[in-house]
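Note that this complex is displayed minus one protein chain, with the remaining chains in position.
As written, the chains take the letters A, B, C, D and E, and residue 1 is the first residue of each chain.
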């Protein structure tokens, strides 16, 4: 039941514009499904991003992973690319993927997974607002 | 280890009065077990309620579940019934169940479970105060 | 424009039931004015109470006021009397005063003012919910 | 020093896209002054809006102002107009005013001031992020 | 998939000084690995500690565990020993263990585990800052 692993969490944030829209649907269908989130001129959020990394404690450092290195990785790979951007227009990954919170979390996971040693478990928690958030993998 | 499921969380709140009390116990036993929470005139809380729904991302919408529909369901089934109420006196479910945070979470689960498609995992997180909260199922 | 005073703030909390009601009004008038807050069986809140005391820094201690003494005073005079209580039924001061957030802040001020040296400025900030709060004096 | 006024605060929120830009400046000047906030494709925020109203407690209701009426007013005048919008493109008031936090607070004040009785003091507090916020009047 | 267990969480806090340092490494190695956290004169944190206990709801009380008893246990075993202390110098357990957040969580677990009935699952969540936190077991 118990494991000897520890999870460490690092919280960062970025501000971005987005619009929910599926090119394969009609204007009416998009409006019906996405409502005000479909606004053609975009709206935006302060995204709070929490990265969870689980693994064994290193005997020399007492760390699971160096939080400074993890934080720098998140900043280089995610924050510098996503912050103060329009997700639909400025971010390659969302050219053909609707930037729902679920899909943003999945995209962030696919970007970070190859950069973090496979011995670590990785989880993405993304707050779109204080009242709506998602977690991948569940 | 990993799954392709995403969890989505929606936070709502309600304010209610309650009193911890078990009719099958004596006045003294109730006082000994529940202390000031047993106050005959009730006390109250701002309950923060977080509903977690886990499932696959829908390819058309990019949603696990439409947050607007989930939020409306929580409002209709829980918030409109519990908000600004006395849990012991006004809510049928607590006529014979002591409204501890644990039991409130369980009651909310039993109300919502039949309203949410079985393909989804459901979890209830309930903050009674900023320092005390519960989760069902664990 | 500038003063040499420092303000110190101490945050405490209490949980209580209440009901908004004015005995001088009819049942219909009470319902019209106070809506669901008029529920005859009460509802409740986690009240967050912030006490602000402003004064000069003491040269010996470096304190405006000893926070431990201030915290003990708030606990003795307010928290022990209000916590896990029904404001309308259990608290003498609300026998004839409607326990709105405004009136609760005013009552707390009148209780604490004589207990805190007159050289200090005193202000009461009371959160009824995360989204509604009041301040007295304004 | 003391007044008999109470301040009441009501918190609401809206999500919007914006871009900082002054049409009278060159592209280079805009970029130099506003940096990444000048992104031509916009970015966005979860704006937390706090409206402060100060006045005397009403003897009949125990309210300074009915929070339900205040909340409805904020929703009708501000939230429904600003939420899920692009401030630069969708909001008339920002056609010729740069939507900095300072200017947004000032615009909100000018919209609400005529709708709130002159006997009340009015103040706007606007959080653009958790770490940046503004207040008008100061 | 579902269990009939409920998790309860209790949040407490303590303030402490610490320094990250491994006696088996050289001064230069310590500086390289721990950076400013290695400051010979210590620095400090407000640690937020969340204890999670999972188990069945008791039919008589409606509790998984009495929160008052759990809170008193955390206070006696952890808060009174760690609060306003220097973890490296004042706490026996860190004489030979580097007080990283990971190790502090593990130490707290080893202290509390024998004091909490084995039928309960136990988890430690420790916030070192608002942006860095850990969980043991993962």
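The rule we apply is simple: contacts are C-beta pairs under 8 Å (C-beta built on N, C-alpha and C of every residue); 3 or more make two chains touch, one makes a residue touch a chain.
What you see is a predicted model, and the numbers here were worked out from it, not measured in a lab.
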Shown chains touched by the chain that is not drawn here: C, D, E
Candidate in contact with the missing chain, chosen from D:12, D:56 or D:102: D:102
Hidden-chain contact residue, picked from the options D:47, D:63 or D:136: D:136
Residues of subunit E (touch criterion as defined above) contacting the omitted chain: 13, 15-18, 36-37, 39, 41-46, 83-86, 89-90, 129-130
Missing-chain contacts mapped onto subunit D: 20, 22, 24-25, 33-35, 97-103, 105-106, 121, 130-138
Subunit C residues that touch the omitted chain in the full complex: 1-12, 54-55, 57, 60-64, 66-68, 121
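Here is the rule we go by: only the chains that are shown with their structure count from here on.
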Chain pair equivalent in interface to B-E, over half of contacts matched, among B-C, A-D or A-B: A-B
Most widely separated chain from subunit A, with each centre as the mean of CA atoms: C
Homomeric contact subunit A-subunit D: same or different residue positions, threshold half: same
Most remote chain, CA-based centroid, reference being subunit B: D
Set of subunit D residues in contact with two or more other chains: none
